[in-house]
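A protein chain is absent from this complex, but the other protein chains hold their places.
Chain IDs A, B, C, D and E follow the sequence of writing; residue 1 opens each chain.
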Amino acid sequence: MRDTHVTMAHGGGGRAMKELIEAVFTSVFQPESSEDQARLMAAALQEPGARLAFTTDSFVVTPLEFPGGDIGKLAVCGTVNDLAVGGARPLWLSAAFIIEEGCEIALLRRIAATMAAEAQSAGVRIVTGDTKVVERGKGDGVFVTTSGIGVIPPGCDIGAAHIQPGDAVIVNGVLGDHGATILAARGDLALSTDIQSDCASLGALMQAALAAAPLHAARDCTRGGLASALNELATEAGVAVEIDEALLPLRPEVVGVCEILGLDPLYLANEGRLVLFCPGASAPAILEAMRSLPEGEGAVVIGQVKPGPAGQVSMRTRFGGARRVDMLVGEQLPRIC
Amino acid sequence: MRDTHVTMAHGGGGRAMKELIEAVFTSVFQPESSEDQARLMAAALQEPGARLAFTTDSFVVTPLEFPGGDIGKLAVCGTVNDLAVGGARPLWLSAAFIIEEGCEIALLRRIAATMAAEAQSAGVRIVTGDTKVVERGKGDGVFVTTSGIGVIPPGCDIGAAHIQPGDAVIVNGVLGDHGATILAARGDLALSTDIQSDCASLGALMQAALAAAPLHAARDCTRGGLASALNELATEAGVAVEIDEALLPLRPEVVGVCEILGLDPLYLANEGRLVLFCPGASAPAILEAMRSLPEGEGAVVIGQVKPGPAGQVSMRTRFGGARRVDMLVGEQLPRIC
Amino acid sequence: MCLGIPGRIIAWVDKASLMAMAEVSGVRRAVNVACVAGEDPIGKWALIHVGFAMALIDEDEAARTLEALRDLGEAQEAVEQMRAADLALEAAP
Amino acid sequence: MCLGIPGRIIAWVDKASLMAMAEVSGVRRAVNVACVAGEDPIGKWALIHVGFAMALIDEDEAARTLEALRDLGEAQEAVEQMRAADLALEAAP
Amino acid sequence: MKFASEFRDPALARALLSAIADKADALGASRAKPLHIMEICGGHTHSIFRYGLDKLVHEGIEFIHGPGCPVCVLPMARVDECVEIAERPGVIFTTFGDAMRVPGHRKSLMQAKAGGADVRMVYSPLDALELARRNPEREVVFFGLGFETTTPSTALSVQQAAREGLRNFSVFCNHITVPEPIKALLDDPDMVLDGFIGPGHVSMVIGVHPYDFIARDYGKPIVVAGFEPTDLLQSILMILTQVAEGRAAVENQYGRVVPEHGNPVSLAAIDDVYEKRPSFEWRGLGEIDASGLRIRPKYRAFDAEEKFGIGYARTRAPVPEIAGCECGKVMVGKLKPTQCPQFGKGCSPEMPLGALMVSSEGACAAYWQYGSRVAAE
Partner (left out) sequence: MKFASEFRDPALARALLSAIADKADALGASRAKPLHIMEICGGHTHSIFRYGLDKLVHEGIEFIHGPGCPVCVLPMARVDECVEIAERPGVIFTTFGDAMRVPGHRKSLMQAKAGGADVRMVYSPLDALELARRNPEREVVFFGLGFETTTPSTALSVQQAAREGLRNFSVFCNHITVPEPIKALLDDPDMVLDGFIGPGHVSMVIGVHPYDFIARDYGKPIVVAGFEPTDLLQSILMILTQVAEGRAAVENQYGRVVPEHGNPVSLAAIDDVYEKRPSFEWRGLGEIDASGLRIRPKYRAFDAEEKFGIGYARTRAPVPEIAGCECGKVMVGKLKPTQCPQFGKGCSPEMPLGALMVSSEGACAAYWQYGSRVAAE
C-alpha cells in the first residue's frame, strides 16, 4: 500500500479497506476463504461428551507496544488463556480491530505479525476477523477484540465450583510484572525499569498441569491482579483462601514500583499468570509439571483453601499478622499518602 | 448501582467493574456460569459432516441510538447475519464492550436490553462477554464487538465459489435505509427524515430461502452497500454481475438524501439486507419464501450473473445505458460538485 | 460542478434570518432563502445548492420543456415509422 | 500520610536544576534534590517523596536502631526463656 | 422526485437519442470524424457517465470534458495551503466533502485529518458559520471552493458573519469563474470544438449573457443546460441544430431554472463581498486573467488569506504539479483519460495522482468509475 497512515477511507467498506485488510491482516493470518465466516471442523469437537468453550475479550492498552509484548500479543494470549484455564484446548481465534484514524500502518503490521507468531506458538489459528476505523479522538491507536473457541475433552470438568477446603493454591510465577511494566512504559510517571510484561500463552501449561494430577480450578490473573482472581474464586466456590506473604513471588523492581507509587502488587495486572487450585496431594506433581515449561518455571504454592468465611481472602503477613485481601475497589491509583 | 456514569473505576478489574457487569450485562444476558468462558454443547454440531461457522465484527456507530435501532441491535444482527448468509444456523454470541469514561449507564442498560431482545428473537444466546473502560477522548460512547458461532448442517455448502452465469441476483428489500438514517441522525448535516434503519436479523430468512430451492450464495450488504457486496462476490466468483436500475428498490427519502448530498444509494450501508444468488429456476420459489417473512417482504430480483468480464459489476440504466458499478473507493463523501 | 436539486420550500424556520424548511423527497433541511425571497417562497419549488435556495423553479417553463420533448417524441416516432416503411419498401423485391 | 521511600541517588540528571536520578529497587526516576544538596548527594540514600529527595538517610543511625532492636531481641529471648523456666518450675509438682 | 424524475424518462430520452442520431448522420458525423462537444461543467460530465449517455449517444458525438470541476482545476499549492491552515492549532477547517481527498504535495485534507488536524466536512457554509458560533474559542475557516453557483452562498455567509460580528470565522477564498477559462480554451489554436453545453447552475446565478462572446466572437453554439439526462440530450440536439443551420447562438435549454439575467440577490452579494484577482492559476490551464475572486478589503476580517498570511496572493511562484500527471491535457480535451500514461497504473481513485481522478466529476474518475477503464487495460 502507498498509504502510511490510516484514514477514514480505510474504514469505508470499499477498496481502500480491502487493500488495508489484505496488506496488513489476511496476508499474515491467511484465512482459508474470503467468506466473512470461517467454516471449521475438528474431530475433537465431535467426540461424544466433548464441550465447546467460547470466550471473548477486548484489549485496550497504552502504550500499544511495551517491553515484552504489544496489544496483539495480549489479545492472543488473553483469549487463549481464558480458554485454557477452563480446561479447554484452544483451537480458533477471531480478531476484530478498531483502528483510530491516523494510526500508523507499520504499527498495525507489527501487531498483526506478533499475533500470527503468538497464535502459531500457542497452536491456535486466527480464522476470521474484522476492521473498523474510527475518527481521531474516538479511539486510541487500535483496540483488539479476540474471541476464542476451544474444546473441553470429555471428562474434563474444572471450575470454581470444584474448589475444596484444603486445596493448595499455586501461581506459575512472579506477580505484577505486566502491570508494573505498563505503568512505567506509559511514561507519565517518568519511571524507568528493566521489567518486561509477563504476557504469555498458558495453553500448554494448563495441559501439562491437567495431565499431571487432578486439579480443581484455574483462573488467569489479569486486571485486578491476583487479589481479584482469588476473591472471585473464593466467592464463587463459597470458601476462604489464605495466602502467605512470604511465599508470594515478586520481583524487586515490581516491589519498587509499588513502593514508589503506594500500590499493592496483589492488585497489579498480569497477562501470563494463573492461579490454580488442586488437592494438596496433587501439588507436588502439578508443580513439577508446570516447572518443566518456561511459563511455569516460577510455579509455587502460595496458600491454601479454608472452609470459610465464604468468599474471604486473607494473607498471613511476614511476621504472623493477618490481613484481609479484599477485591480491588475501583482502580488502583498512585498515592502519596 | 448508585453510579449514573461510567468512570475509570468501572474498568479496573475490581468490585466496581463486577458491579457494572452484573447490573448492566449479566443480569440481562444471564450466562450460565461465572466462569470467563461459556461451555457449550449442541447436538447439531456433533452430527457427522456438520461444520462450525465462526465470525466476528466490531460495531462503531454515531449516534449510538438511532431510528430503528441502536448499536446493540446492530451488533447482534450483524453477527447473526454474517453466520446466516453462509448457510449456518446461528447459535451463540459473545459480546465485548469498550466503554468510554463518562458513558451514561442508563444508555448501556438500554443497549444491553436491545441486544437481549434481538438475540432472543433471532434464536441465539449471548453466552460470554467482556467490558473494558477507556479514558474520555479515547473511545466514542461504546463500541461493541460480537463474535458468533453457528452450525452449518451436513450437506449445506453455499458461497461465492458456487455462483454461476445465469444466476438470478435477489435482494430482500429497499436499499440504503440504514446508511441514510445514520447520515440524518448524526445531525451535523441538519437533515431530518422519517426513515428508519433496516437493521434486522436474517437468520430465519436465510433458512427459509435455503429450504425453498437450491441457492448458490448470499452476502449481507453492510458497509460499502450493495455495490461493494456485488463487487466482492463477482471478484471471488470470477463472474460479472449485471443489475438493472429500474429494478432496484429504493425509498424516495433515501433517494432524497442521496440527491441532496451527491451520494449514490448503491454504496449506502444496510444492516438488514442481503444479496442472494440462485439459479434462475430457483428464483420464484425463493422469492416466495422470502416474501412470507417480514424481513423479506420486499424481496425482488435485481439482476443476473454473466460469464464475464470476471469481477465486473455493471448496471443497466433506466433508458438502456450501462454503467460500471465499481467498488467504493474510500468512503462516500457528501459532495457539492 | 454545482450539484443542485429541486426542493419544495414548505415553511419558515426563522423569517428574520431568511431561513426556511425545504423538502426533497421527504427529507427536510433548513435552507437560506435570501436569493428567492423577492416573492414569498413558501409552497414554491426551488433549486437547492449547499444549503441555499438559489432560484425558484418556473413550473410553466418546466411543463413547456416537457411538452416540447413529448412533441419531439411523437414526431420522432413518426419519422421512424416512415423510415421503417421505407426500409420495408426497399427490402421488397 | 506522606508516603516516603528510601532510594539511592545514583547520578545527576541536570545539576543546574538540581535534578538527579534516584533508584528504588531497580526502578529509576528523576527527582529534585534541592533539599539534600547541601552535601553532594550522589551515591547517598535519601527519603523520596512526590519526586523530591526530602532527607538523606543517616546510615549510622539506621544501623544503631537495628542494633538496638537486635539487642532487645536477645534480651527478650532471655526473658522468655527465664519465663518458660519459671512456668516449668511452677508446673512441676 | 418532481422536476427531476420527469426529465429522466427513458421514452423521452429514446426520442432525443434518435433525433440526435438523425441530425448527426445528416451532418456526416462519425466515429472517425466526430463532432466535438464540450460539456464545460463537471456536473454534466458526472451525469453523462452516470446515465451512460456517452455510450447511448450517436458515435459521431464526442464529449470533451471541460474544466468545470472546481476540485479538478485546483492547483496543488492551494491544497497545500488548506493543509497548512488546517494544521494550525486551534483551527477548525471546514470544507465540502469533494475537497477531502485531493492530493497536495505533502498530504490531502483527509490525511491531514488523520494526522490530527481538525478538518470537518460540511454541507453548507451555513454549517461552518454555526460551528463558529458554537466554538467561540476556535477559529473556524471555511474553504470557499466553486464557481458562480457556489460563490453567492459563501458571500451571503460572510455578510451574515459580519452582521453577527463573528470574530472567529473566515473564508479561504478560492472561488473561480467560468467565462474566463472558456475564453482561454477558445484562444488555443489547437482546440477544435463544435459547440458547448453551458453550465446551467452557473447561469442560474449569472444568467446567459456572459456567454455571448462564445457565439459572437468565436462563432460557436452554446446551450445552457440542466443536469438531467433529457436536459443534456436536448441540449445536444439544440447544438446540432445550430450547427446544421450554420448558426451560433447562446440558447437556454434550462429555462425552468435559468433566468436570462441571473439572480439579482446573488449577483449583488457577489459584488459586495468579492473582487476579481488580477489572475489566478488553474491546474492544467496555467494563469488565467481575472478568473479568480478574492474577498474585498471591507470584509478583510473574514478573509483567511489575511488572517493567516497565506494564499494565492502570497505564493505566486507556481508550485510544480506531480510529474507524469497529464491532467492539464485531459482537461482541455487534448488527451482522453485513457491516453494518460498514468491512468489505471500510477493513478487510480484509491491513490489518485491527479485531481481528475479524485472528484467524481473528474473525467478520469468518471472513465474509471463508469466503465471506460477497460480501454486502458
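In the analysis below, a contact is a pair of C-beta atoms (placed from the backbone, for glycine too) under 8 Å apart; a residue touches a chain by one contact, two chains touch by 3 or more.
These numbers come from a predicted model, not from an experiment.
K.L.:
Mind pulling the subunit D residues that touch the left-out chain?
P.N.:
Answer for subunit D: residues 1-6, 8, 17, 24-25, 32, 34-38, 45, 47, 49-52, 54-55, 57-59, 61-62, 64-66, 69-70, 72-73, 75-77, 79-80 touch the chain left out.
K.L.:
Over the whole complex, note the residues of subunit A touching the chain we left out.
P.N.:
Its contact residues with the unshown chain are 188-190, 252, 255-256, 259-262, 309, 314, 317-324, 326, 329-330, 333-337.
K.L.:
Residue by residue, what part of subunit B touches the chain that was omitted?
P.N.:
2-3, 5-9, 15-16, 19, 101-102, 136
The rule we apply is simple: only the chains that are shown with their structure count from here on.
K.L.:
State which chains count as neighbours of subunit A and simultaneously of subunit E.
P.N.:
B
K.L.:
Measuring between Cα centroids, which chain is at the maximum distance from subunit C?
P.N.:
Measuring from the centre of subunit C, the most distant chain centre belongs to D.
K.L.:
Of the chains shown, whose Cα mean is nearest the mean of all protein Cα atoms?
P.N.:
Central chain: B.
K.L.:
Quick one: subunit B and subunit D, Cα centre-to-centre, how many Å?
P.N.:
Centre-to-centre distance between subunit B and subunit D: 64 Å.
K.L.:
Please compute the C-alpha centroid of subunit C, do the same for subunit E, then give the distance between them in whole Å.
P.N.:
21
K.L.:
Two or more other chains touching the same residue: where does that happen in subunit E?
P.N.:
1, 4, 14, 42-43, 69-70, 96, 101, 110, 123, 127, 146, 150, 349-350, 361
K.L.:
Which subunit B residues touch at least two other chains?
P.N.:
189-190, 252, 255-256, 259-260, 262, 329-330, 335-337
K.L.:
For this structure, enumerate the chain pairs that meet the touch criterion.
P.N.:
Those chain pairs which touch are A-B, A-D, A-E, B-C, B-E, C-E.
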